[in-house]
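Not every chain is included here, but those present sit where they belong.
By letter and in written order, the chains are A and B; residue numbering begins at 1 in each of them.
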Amino acid sequence: MLTTMLHVAQSCAFNPDTASTVKGCAPTVNQGDNAWILASSALVLFMTPGLAFFYAGMVRRKNVLGMIMQNWVVMGLVGVVWVLVTYSLAFGPDWGGHGFVGTLHFAGLMHIDQQAVPGESLTISPIVFVVFQMMFAVITPALITGTTADRMKFGAYCVFIVLWSIFVYAPIAHWVFSPGGWLFQRTAEDFAGGTVVHINAAMGGLGVLLVIKNRKGWPGTPMKPHNLPFTVLGAGILWFGWFGFNAGSALAANNLSAHAFVNTNTATAAALLGWIIVEKLKNGKSTTLGGASGAVAGLVAITPSCGFVNLLGALVIGFLAGGICCLACGLKFKFNRDDALDVLGVHFVGGVLGAVLIGFFGTNSFNSVARDGLFYGGGAGLLGEQCLGVVCVAGFSLAVSYILAQIVDKTMGLRMSEEDEEIGMDLSQHDEEGYDFDSVLSGVRSTLTGGQPISPFAKPTAGATPGEA
Amino acid sequence: MRLVTAIIKPFKLDDVKAALQEHGITGLTVSEVQGFGRQKGHTEVYRGAEYTIEFTPKIRVEVVVDDDDAAGIVDVIAKVARTDKIGDGKIWTTYVDDVVRIRTGERGVEAL
């Protein structure tokens, strides 16, 4: 993203006064680039249901729907908040020139024609940029649910997500992705969101975790995954969609997208192997959950770096991410912090690895706006910027997330009651059950009680004659 | 010998098993059942259609024991499985003629 946006920044894009209208620039929209970024946007959207399954398979049966719903509803909440407010906060003209947050100039997508004008190098429609970026804003808060699984009240969770999108996601996206952002201007490199998405989400989760504490009974009570095929299905969808995430971040269908694509796949493959090899060495057997987790760790780690490293870099970053994240997942027991589905172990550790290793493996051999890292003669400057970026994003996200969680907890209560937690999210939060497999008991042990209370104009159906129309 | 059958709340299984082991029981058989009784079920709603689930999931524990042990075992279970809330379940005992351990062909108390 950095690559192309840089040029845009240097031309006219973020100065509403000089910007020409879409119509005027229309000929420079390249339909091929548009086609790829539209497809990429759809791919990234699909990642959120994918994540829902990745997570839902790992929780106990009684929480399957609660987990799915927490991910699903983010598509609704952020989908609306983004076009109304947060897009503008993230990508609007910088507010006051501090590089901290954007103004509300593009709120409700007003004046959007003035932004992301096809300039010297940005060849996609402005709205395509809006929707592509939206999908990142959607999946990021959804990642938080992996840490906080099984114990948040649904309503309070929704409120938290909206606040978090506004007060955490939008500023950080501005810092890193927007040409006016202060990290962007220091040329900290983050191709597709290692800091903005992964480190940010993991710290968001940690912030909430410090408020809501561990699950009841953890770690003593066994909390086995209830449906690992779902977890692998989710991981498969994530891998698939991540090509849009990473290769789409070139904002064009050019050679750079191709490099990002091959790096993404290579690192993911290497991380998959890295994770299961470590498992094999430590436990004697490699696991399917490990294979799925390793792939995700690789995808996370290559996210910031896919446009800045070469194939060797991708291989090393991926392999290290797989192996190290595998080991890192055990740490939560040591710290006695119930990061339920290992968001810290995978997204924080993987995200940091990916961001920091750019400082070593970065090379501008195929990406002219990229800088060389330590191993390619660029000195430690890039490494310093990368570390600065990681620390600032992590620190800001953790602090503000913790404060937001405290506010919501004090006002509405973030955590479910012990009894609700025991019953499970599905029944306690949604009055639903995930599965009804008891082929025999189904339909006999339950009774349809009363009518359709949901309809204001429908009378109770007690009088309806069954089976007759 | 006696067959002790206990219908208990699922989350009590661990405690009951541990207590029985302490009491010297080396084997038991467990199954999933649906209980109907004073304890109310719950409600589920799907697109506005409301279902009442009247049965609640329970665990059935079965242990065959020597006649003399039966009363003690019943007491152990009754004590450990108790939460004082409706739906704690029942225990009953029935008379068993004969027991065989399949692996060895042993019979009676030897077979337990």
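As a convention for this text, a residue touches a chain if its C-beta (ideal position, glycine included) is under 8 Å from a C-beta of that chain, and two chains touch if they have at least 3 such contacts.
It should be emphasised that the depicted structure is a prediction, and the values quoted were computed from it without experimental measurement.
Written in terms of the labels on the displayed chains, the full complex in this file has the makeup A x3, B x3.
Quick note on the criterion: only the chains that are shown with their structure count from here on.
With centres taken as mean Cα positions, subunit B sits 46 Å from subunit A.
Contact residues on subunit B toward subunit A in their complex (touch as defined above): 11, 34, 42-55.
Residues 422, 427, 431-433, 441, 445-450, 452-455 of subunit A are the ones touching subunit B in the complex.
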